[in-house]
Every structure is written in structure tokens, then in C-alpha cells.
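Excluded from the complex is one protein chain; the other protein chains are retained at their positions.
== chain A ==
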Amino acid sequence: MATGVAAWLPFARAAAIGWMPVANCPMPVAPGDNSKRQDELIILNVSGRRFQTWRTTLDRYPDTLLGSSEKDFFYNEETKEYFFDRDPDAFRSILNFYRTGKLHYPRHECISAYDEELTFFGIIPEIIGDCCYEEYKDRKRENLERLQDDQEENKDLKLPNMTFRETMWRAFENPHTSTMALVFYYVTGFFIAVSVITNVVETVPCGSTSSQKDTPCGERYTVAFFCMDTACVMIFTVEYLMRLFAAPSRYRFMRSVMSIIDVMAILPYYIGLVMTNNEDVSGAFVTLRVFRVFRIFKFSRHSQGLRILGYTLKSCASELGFLLFSLTMAIIIFATVMFYAEKGSSSSKFTSIPASFWYTIVTMTTLGYGDMVPKTIAGKIFGSICSLSGVLVIALPVPVIVSNFSRIYHQNQRADKRRAQKKARLARIRVAKSGSANAFLQSKRNGLLNELLELTGTEEDEQKLVKSASLLESQHHHLLHCLERTTAHEFVDEQVYEQNCLEAALRTYASRSPSASSRGSAAGTCCGRGLKRSGPPPRHGPLQELSAIHIQCVDPAPHAASRSNLNLRTDERINCKGGRITTAIISLPSPPALTPDGDGLHGPLQRRPPPPPGHPAAPSIQTTMSSAGTNIVKVSAL
């Protein structure tokens, strides 16, 4: 229950009178208000600044410092106030949280200081209101990243227990971590440069030899160039294989852009080796050599700027696409116009519309090569319009696109953030909702347990799971309990509900239990179940007594069957002695999701207590049950 509406709980409880005439069962007893204190003002002195508030305001959140008895540690007897030696500015927002139920993050506060204050006062940051949550998360992330960067810079020392593989990977990713890595980094860089220069120089004509034409160096010094190429490719191959070996996730590494570039850089060479000097495929072979230019992209590992450029281009692809689209439109329009304008003139170069594309592009980008010029007057007019509009079409969007880059880039990031946070926010809301629902179910189980423990008069105090819920909580649970009684149904959690559904489906196929006769009315079931439904108790004897008192008319078929199912689910110490007879378990089944204090719940309870000595009552109780139905639950003296 959102404690922000705690003030309305009395109203909700009063309104529950509307259910009373409809209910057919007696209502549970309301929790007593033992410590009915007059509401008093308490003074909180935070480093000299005095805040005053009602005690009930602070009591709204009993699991924080101010709402619990922990604040008594800070009580100053002489001045009758609570003194905290903390930041009064940050305390303002914390106190407002108690007043309004919403925690706000003040933007001028340092994020780590604020976090510390929250931790001191026992408030989890996840309950920051939606208005401030995004800002808080952003700042927190920035801070974390900054800390991480600082850490990485300081992380020169090699961690002692890194495997060889991890060391290698670290060396590859951060060249400045060790001298070996640095050497490797520079060597590969050198060879990339060598390879690129080789490719370039290969095509330069190298002084004429005996033959007439100038031959490119590549054909003159074939062996030398081949050796250099081989050396480079060997280095690149070794590097790629080493990276592949060292990568923590090989599959992910192979899919990354850099590895694809690496592969494309070395593949043409191997394909060339494999292929013979066949005339048919020599054309394709030449094309493959073009891919060698991709080696230049290997420099992006060495240059941060190149990587950023590539990334920004990728992220602004839509804008670029739009520019391209509008250009294409304009080109087609003007090409068509120019073609038809120049159709009349003789010896015109505008032979077709696609041929006019070239003219339009060259004119619109204000290049103006001059290889195609219009000769007719109409052509010249349209040509001038084309060049003017070219200036507009290209010059205008470019600054807009450039500014759009940064805007859209940040916007995308924010939208992704918001989407991620929305999911987190919905999850939080769901958790809060299920938390309160589960709190109720949990308290039911605790309540039942406590009652039974009281009945048996056990001295084993550690089993007393008195999770002293606040008065507010107990009142809220009482309200929910009244609703259960009114409708003669009970709240259960998801798992049990699904199980029951499954069971109901199964039962329609299985043989009918003859206890259909005792399928009591809604009224009967309500009273009959009473305290039993919250879960099988740890001791069987007292439960039987209790259930004997409360049984008026019972519907045992679904009851015991599902109870046995619960037993089966959580405790494997059950021997099905056949048919519908099951042995009772002695431990409390508790679905793992629900128990916040699981240890307390599981530990002591799974001890099997000795069967209660007073058993003469047992047979009679059992007959009561058996008379109502066939599902007999036997106490086993296992």
C-alpha cells in the first residue's frame, strides 16, 4: 500500500461498513490500537536548522531511520529534540518525502552526497518520484562512468590471477598497459601503413624500360611487391588469429565490425593464392584486389576520431537518407526537363534522361565540369535554374543536418534511456503492488502461525516470527481480511492460483470425488476454511483442534487435494499411501518469491516436532472430516 495514502486508511475502513450487510460470516477482530498516543510535534534539529513535524508523519514509513525507533539514538534529553549532524539542505527533501510521499532529487545537489544522505536515513533511492528519477539516474550514471574511467587509468597493475588469454585480450584492447602491447600496436600500425602505401605505389608508373609504355611499378618489381604483400598479410593473419583466440566471446568478436574489416583485408590475398591465373576469373581477381584498400580502415583501431565519425554517420543515417532522397528527386526533375529542352538541338550530348543525370549532378553540386553544356536557349534557362536550385538544395540542408546530428543523437539516447527507464519504472510499480499483496499473504501466514504457537504454548521463542508490522499495516490487512470474509473467497498468490486452476481442469477429467455432496455453499466454505487456508500449519494436532472448532460444513475435496499438492510441491517427505490418502507435512510451504525473511521462516519450522501427546481427540476429529468427505488426511508418526 502506498503509504502516501495512509491518511485515507480510516476512511477506507469506515467505508467497509458497506460490505457488512452483504457478508454472511462474522468479521475478524480489528487490530487494537495499543499505543494510542496523542499526535505530537517533534523537533528535528539538523545541524542547527530546526524542522518540526507531526510524529504520525514520520511514522508513515516505519522502515526508515526517522520512522522507526532508530531515531531514539539521536534524541537529546536536555533540549527534547532529535539532533542530526547532517546536511540541512539535503534533509529538506528527505523530510518532504515523509510529508508528501514523493521523494524529489534537487538538481543542485551532488549525486554522491545525496546518495549518502539517503543511505543514512534509510531511504532507498528507487522511490524517487518520476519527475526526478530520470535526472537522478543520468547523474548517477555519469558519476559512475567517471569513476570507472578514473579506475581504469589507475588500473596499471596486472591483476594477479588473470589467465594468459585475458592478459592478451587486455593487451589488445589497451595498448598502453604493457610494453609488449605497445610494441605490437606500433608494429601493426606500421604494417598497415606499409601495406596501404604498397597498394598505392604499385600503380605508379616506374620509369620506362625497354618496352614502349610506362609500366606501373607493380608489374616491374612483381616479386618485391608480392613479398611485401605476403609479409603484410601474414602479420595481419597472425594478428587476427591472436585476437580471435584472446576474445572473451569469440562469436561476438567475429560479428564485430573490426573483425569483418580484418577478414576483408586479408581474404583477397588468399583467394588470389587459391585461384590460378585463369583468364576468365582474372577480372574478378582484379576486383578482389580493390578490397585491399579496406586495410586502411584497420587504422580505426588506432584512431579514436575515425571511430567516432563512423558511429555518427551510422546514427544519422536517416538524415543522410533524406538528403539523398531529395537530391534524387531534384536530379530526376531537372534531368527530365533538360533532356526535353535539349531534344531539339543537334549534336546534343543529352542523349537520354539518364545521360542528363550526370549533367544535373555536376551542375547542382556547382562542379560544372563543362563536358556537357546546354545549347538551346530553353536548355540554358533551365540549366541556370538547375544550378541555382542546386545551391539551395545542397547548401541549405547541410547545416541543418549537421545540427540535427547532435540533436537527434542526444534525443535518441534520451529516448532509449526513457524506454529502458520506463520498463524499470513499470517493474518497480509492479513490484510495489505485488509487494503489498504479498505482504498481506505473508502476514496471514504469520498471523496463523502466531496463533497456533500461542495455542500450543510453545516456549520456542525463536519460532515466533513476530514481524511487528506497523499499526497501519495491520489495519490494512484487517481491511483486506474483512473483504475476504464478505466475499467468502481468499486472496492467494499467483502460483497457488495457477495450481488450483490446473487442478480444477484435471479434476474434470479425473473420477469425480464422491464428496460432491458436501460442496458447501459460499457461506459454508467461508466459515469452514477460516484459518486453515493460509497454509498447512507446522503442527498437525493443534490444527485439527482448531479446525474442529471452526468446521461447520466443509468442502474438503478441493481443500485437501490442493493442500496435499502444496505439500507435494515443497516437501518431498510425503509418501502417497495410495489413492487420496496423504500424509501431512509438518513444515510450512512457502513459495520462495514471497518470503522476505526466508531464513526465519524455513529454518526452525522444518524441524519435525514430536506428535502431540494428546491424541484421543484426533480420531474423533478425523471422523468428523471423513464424514464430510473422503479425503482423509492422516497424521503420520514418521
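Observations on the structure shown:
Methods note: a contact is a pair of C-beta atoms (placed from the backbone, for glycine too) under 8 Å apart; a residue touches a chain by one contact, two chains touch by 3 or more; residues count from 1.
The rule we apply is simple: contacts and distances are computed from a predicted model.
Between the names "Ribitol-5-phosphate transferase", "WD repeat-containing protein 46", "Kv channel-interacting protein 4" or "Eukaryotic translation initiation factor 3 subunit F", the one given in UniProt for the chain missing from this structure view is "Kv channel-interacting protein 4".
Only one of the listed residues, A:27, A:306, A:320 or A:394, touches the absent chain: A:27. Within the complete assembly, A:18 is the residue of A:18, A:248, A:370 or A:399 that touches the hidden chain. Taking the whole complex into account, chain A touches the unshown chain at residues 1-2, 4-27, 30, 33, 39, 54, 99-100, 433-434, 436-437, 476, 479-480, 482-484, 486-494, 496-497, 500-501, 504, 521-523, 525, 533, 558, 562.
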